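Of the protein chains in this complex, all but one are displayed in their positions.
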Amino acid sequence: MADIPEHLLKRAQAAREKAETEQPVDEQPSSEPAETDTAVAVVEEEVIDVDEKAEKTLNKIIEGLGEKVLSSHIAPNRGLWIRVSSENWRQTAQFLHDELDCTFFDWLSVIDWMPSPYGRELDTEQDIEPEQDSTEPEQMEWGYTGGDTRFQLICRVYSISNGIGIMVKADLDNQSPRALSLIPIYPGANWHEREAREMFGVTFDEHPDLRNIYLPGDFEGHPLRKDYPLLSRRMKPWPGIVDVEAMPGEDK
Amino acid sequence: MSITTENEQLAYIASQAADARVNVEVETDEGMTLNLGPQHPATHGTLRIIAKLDGEKVVAAEPIMGYMHRGYEKLTEVRTYPQVTTLINRIDWLGSFANEVPFILAAEQLMEVEAPPRAQWIRTILFELSRIANVCLFLGDMAVQVGATTPVFYAFRDREFVLNQIERVTGGRFHPNFDRIGGLKDDLPKGWIEETRGALDRMKSFCDEMEELVLGNEIFQARTRNIGVIPGDVALSYGLSGANLRASGVDWDIRRDANVGLVYDQVDWKVWTHPDGDSFARFWVRLQETREACNIIEQLLGSIPSGPIMAKVPRIIKVPEGEAYVATENPLGEMGYYVVSKGDLTPFRVKIRSASFSNMSITPWILKDVFVPDIISILASLYFILGDIDR
Partner (left out) sequence: MGLVESGKMPKSLTKLLNMSRRYSMWVYQWGLACCAIEMGAAFASPRYDVMRLGVIPLPASPRQADFLVVSGTVTDKMAPAVRRLWEQMPDPKYVISMGSCANCGGPYWDSYSVTKGVDQIVPVDVYVPGCPPRPEALLEGIVLLQERIMNEDMAERWKGDPIVVE
């Protein structure tokens, strides 16, 4: 295994720390829309860009859904995230479809926020044994809009008339992750939900047909869960552990 | 298992077929079941369609995918960012360069770097070139599916000129792996611009040829007009994108309406739509778009700014924490990557939104009540690539 040069590591570390400190702190789930608004304003103060369109849309969503919006996040000119609870999943979609004209169904998926027990699976050493006991899971960190549970449903819908895409997240129960299917609103959700079921083991109620879409019928496990091991990596060391090669004319 | 209803039977067949162990030919009193694929010339790839027929009419059709499922989303979690591009190249294998761009743009957004103008220009040019390389094959293939054999030979012949140009820059005929976070791997070789102009002339005459050969052909029109009509609102709710959506009369193009990181705003071009929503419209829109792509490239070729092709990025790429979604208008439709980063060498999660997956999810709806030969022409006109469906 080639060693990463010290100075590069330091630089990367410094860059990461800088990014961390600059990262806006995720707000806590709040039931008061007013608070959400101020938090959004804080985000915007740091960045010169102000995304008026996203802000307006967010205000509309909060007006319409009220306390159902647990938290929200705007990354100027990059996107708008909101988080709702899984009970309100379909209602939210219905609202976005009817009131905000989000008729274009983009995609739906799940994020498993549990840190992988196998490390990054980049180094051979780490491949052989899980990094730590799975009984004592590492602290989970959520991305934008925060979260409560391991599985988070995420769906993006787009409004062509307003030209804005909205990403909706919902926390799912750890033990039996389930939510209502979106098929009555967006028929296109059918396959996406089948995929999410297969890859993460999330059940969609009222879905007509949750068969495997990709994998053979007798496949066991949900491959995109973080605790699903890639067995081939246990058998063979990964050939490209570090991505640093000396440039021509440069000493290693 | 006792089979009493139609749906039960279909579900049973599908469950059997999913394991690819049985060849399905079930005949009941009500009709027969037809199995197309997984290796069938008309599915160009390994798609399997099980259709329940009543005479010549399709009662219900069920596509079975997954024969090409390679697990990209899991593999990206164990690859570093530069390694990921090697992998995602291979999703839509006909227009590979276009696959890299949205991922790189998403990573750039998170790292807050921007490629220098020259790199953006070249990216856009290569992006459009891969669109031509991709759609060109569609134009030939669609004609094959409705019974004309020659056009596909023309398509393969003329596509080589575009591939040569891509190869001269990137070194790969169709898995270039050329895009880097912060810019491009290399600059254009000498004399490339002139040669590309020549290749574009060739492509334009190819488009004219296709127009004469195929579009005006009576048989072609009979096989495609008013076949497989998708209204605009249905197309939207199924998440259709790209030319399939524009052929249904929805005037929406990411290049114009939600452009990120590419320089389409610097050129004068037009978004083509067609109100009909049938197979013919989809062919027509793609043909026009190929022409338009030639037009875009020609304008860009004349105005490439000088300067560096790489922004300053650290040698070891660690992407700061955050989430980003970037989509571009790929040859097949909207292709986007939702990248979740935890500040590591590898992405934490990458959700790949591929165009064909959504485009194909409409098949059970659209293949209802059509005739058997139309299955083929509708599928061909929806235009999918298996790697893009199965990922």
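The chains carry the letters A and B, assigned in the order they are written, with residues numbered from 1 in each.
By our rule, contacts are C-beta pairs under 8 Å (C-beta built on N, C-alpha and C of every residue); 3 or more make two chains touch, one makes a residue touch a chain.
Since this is a predicted model, take the numbers as computed values, not measurements.
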Touch with the omitted chain, as defined above, among B:R157, B:R315 or B:K368: B:R157
Just name the one of B:L34, B:V59 or B:L87 that touches the chain not displayed here. B:L87
Among B:M68, B:A148 or B:V372, residue touching the chain not depicted: B:M68
Chain A residues touching the omitted chain (full complex): 214-216, 219, 223, 228, 230-233, 236, 238
Interface residues of chain B (partner: the chain not displayed): 18-21, 38-39, 45-46, 66-71, 74-75, 78, 86-87, 90, 93-94, 137, 152-153, 156-157, 160, 173-175, 386-387
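We adopt the following convention: only the chains that are shown with their structure count from here on.
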Touch list for chain A against partner chain B, complex: 4, 8-9, 11-12, 15-16, 19-20, 23, 75, 78-79, 81, 103-107, 109, 111-112, 116, 120-122, 141, 143-144, 154, 156, 160, 163, 165, 167, 185-188, 190-192, 199, 209, 211-218, 223-224, 228, 230, 233, 238, 240, 243-244
Of chain B, residues touching chain A in the complex: 11, 14-15, 18-20, 65-66, 69, 71, 73-74, 77-78, 80, 82-83, 109, 233-234, 236-240, 250, 252, 257-258, 314-316, 318, 320-325, 327, 334, 336, 338, 340, 342-346, 349, 351, 353, 357-358, 360-362, 365, 390
